[in-house]
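Got a structure for you, questions after.
Here the complex is missing a single protein chain, while all its other protein chains stay put.
A and B are the chain letters, set down in written order, and residue numbers restart from 1 in every chain.
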Amino acid sequence: MRILVAMDTNKYSAEIISDVTQLAANTWADITLLAVQAGGGNDQPDPDLVKALSQNQQNFFGQFQAGELPHGEADPQRFNKVTAGTWQTSGTGRKEFTLKIRTGAPIKEILAEATEQQCDLIILGCSKDNGCQWDTEIDLPQKIARDAGCSVLVIKEGQIPKKITCCLDQNQVSQDSLEMVNQIVNLHQADLKIVGLTGPKGLPGKGEVEKKMQEILHYYSARKVNTLIKLVDNEDLEEFVERATREGMIALWMGKKSLLGKIFSKDLVGKLVATSNSSALILR
Amino acid sequence: MIKTLVDLNENLASSIALRYASHLSKLVELQMQIIHVEEVDHEQRAGGSGWVRKTWERGVKDAGAAAISRLLKTEKVDCTFAVAPRIGIGDHDSEILEELIVSGHELFIEGIISTSKIGDFYKLITNKLFSKAPCPMLIVKNLIINNKVTLICGDGVDHQSMITQFSKIFRGAKLDLELIYYKFQESKELLFLDKSEAGSVLTEAETILAAAGLMVGNSTVVCGSPEQGGDYLGNCGLVVSTFPTRKGPRMELLANSPAPLLLCR
Partner (left out) sequence: MSNNKQTNILILDDEPIVGKRLKPSLEKKGYLVETFTESLEALKRIREHNFDIVITDLKMEGIDGMQFLSEVKERSPRTEVIVITGFATMETAKESFQKGVFDFLAKPFKLGEITEVIRKAESKQQNI
């Protein structure tokens, strides 16, 4: 598994490190901590970002004893230029651990890095009190969640979910996304709730969604994950989501056939990420 | 052996009910009979009583039997059923009610997926089948497999009747029993109060259970919204209650609970 952790210099970015470390320790994923600096002819990495990445790296490795993680620490004094405006430094270990700085518009650069690396997951933090706020671009988490080609985990400051509610309105659920849910359930030792969204004619897709819910339920019960199921009418979705986000993390399968965007709001993902009180996992 | 009728279809709800029934059969001795009703309306029904009608009925029954056979094959549950599934044709509730009464079943099990509409639950428990059923009715909303059983007590609840019916089924089973007295209250989080807050209700229920040979592990008053209460019940392997007679907080609590629910008269 390959995880891209997008960070800035704020507290909410620093706070996601403990989740990232635990996930890295569980999965032995390849990890890149990425920061993006504004353009403007800089030929050096921004010292504030170098300092922030260095501190986050220290916190990452500080949670475990030496040798417990399969990653090796990178030397923050030795950022090598990869291309114009891009620098990185990597540790040596069984699994990759890289600190990287890119130059440009943060959303574009984060999405580009995720595509280049063929990441399985992008993780980013955001503040709880004022919706999702990144220094430079207020709606960055929403846009990353909406536009990324891979799954995205937006972690709200100070939230540890006890329950993960997954909303399903289509039968196109990839094996990769189920596995991603597994890892997040495992990370928080959370309970899982699978919600099927129904319209006036019941579940969409002529029984296909119900069949998929059945498959998912069997998949998780075979793996001894406590899984509850529920049907939620489209009319009640906003209220349901609001309640679910008070209790824990909400996860949405955003396949091409998903109707969620149409029935919930013009920009479901954006709204969810911006307004929910808890972390959000967008599955692809 | 508790004579048990299990209503099955080839769907998600039945998949859950079947797996739960299998779990239950390991806790208590059940003599299980499957029933499946092929619902047909008047226009679909073949007329008369001769060969055409019989052939049509045989075709419908064969299709029903095949669906149940596929379900059993897919689920691979580890339990036995007394005889071949009974396949009925016609109105679902009437067919099942007739079978419950005629064959003297002591427990009925059906899978129902819970919905966000409280009204759906109210409609279910007041329909013809549930309101006239002669035995306790077990609604399996989710596959929650553990031995925690919570009995919902309250003012106006006939505890003697509920506990008698419950203990008849679960006598001898190793259970982690809890009694709760639910009070509606708007609060940020669920509150747990001493059992004395329920007056003598909980202690009386404890006495009835003790007389039936069942010991209670925890007895408490729970205050909060029906949603909060429902979430609390989410870790119960079984919730036991009498039929709520009106749309009140207890009915809403049961509607919001994701746990399998045993409704007693």
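We adopt the following convention: a contact is a pair of C-beta atoms (placed from the backbone, for glycine too) under 8 Å apart; a residue touches a chain by one contact, two chains touch by 3 or more.
Treat the numbers as computed from the prediction; the structure is a model and nothing was measured.
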item: Interface partners of the hidden chain - shown chains only, full complex considered; value: A
item: Sole contact to the chain not displayed, among A:Asp147, A:Glu179, A:Glu208 or A:Asp236; value: A:Glu179
item: Listed residues A:Ala29, A:Cys167 or A:Ile216, member touching the removed chain; value: A:Ala29
item: Missing-chain contacts mapped onto chain A; value: 1-2, 22, 25-29, 68, 70, 94, 118, 120, 175-180, 182-183, 186, 222-223
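Basically, only the chains that are shown with their structure count from here on.
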item: Chain A and chain B: spacing of chain centres that average the CA atoms, whole Å; value: 39
item: Interfacial residue positions of chain A with respect to chain B in the complex; value: 191, 196, 198, 210-211, 213-214, 217-218, 221, 226-233, 236, 240, 243, 247
item: Residue ranges of chain B touching chain A (in the complex, touch as defined); value: 11-12, 15-16, 19, 113-117, 142-144, 227, 231, 234, 258
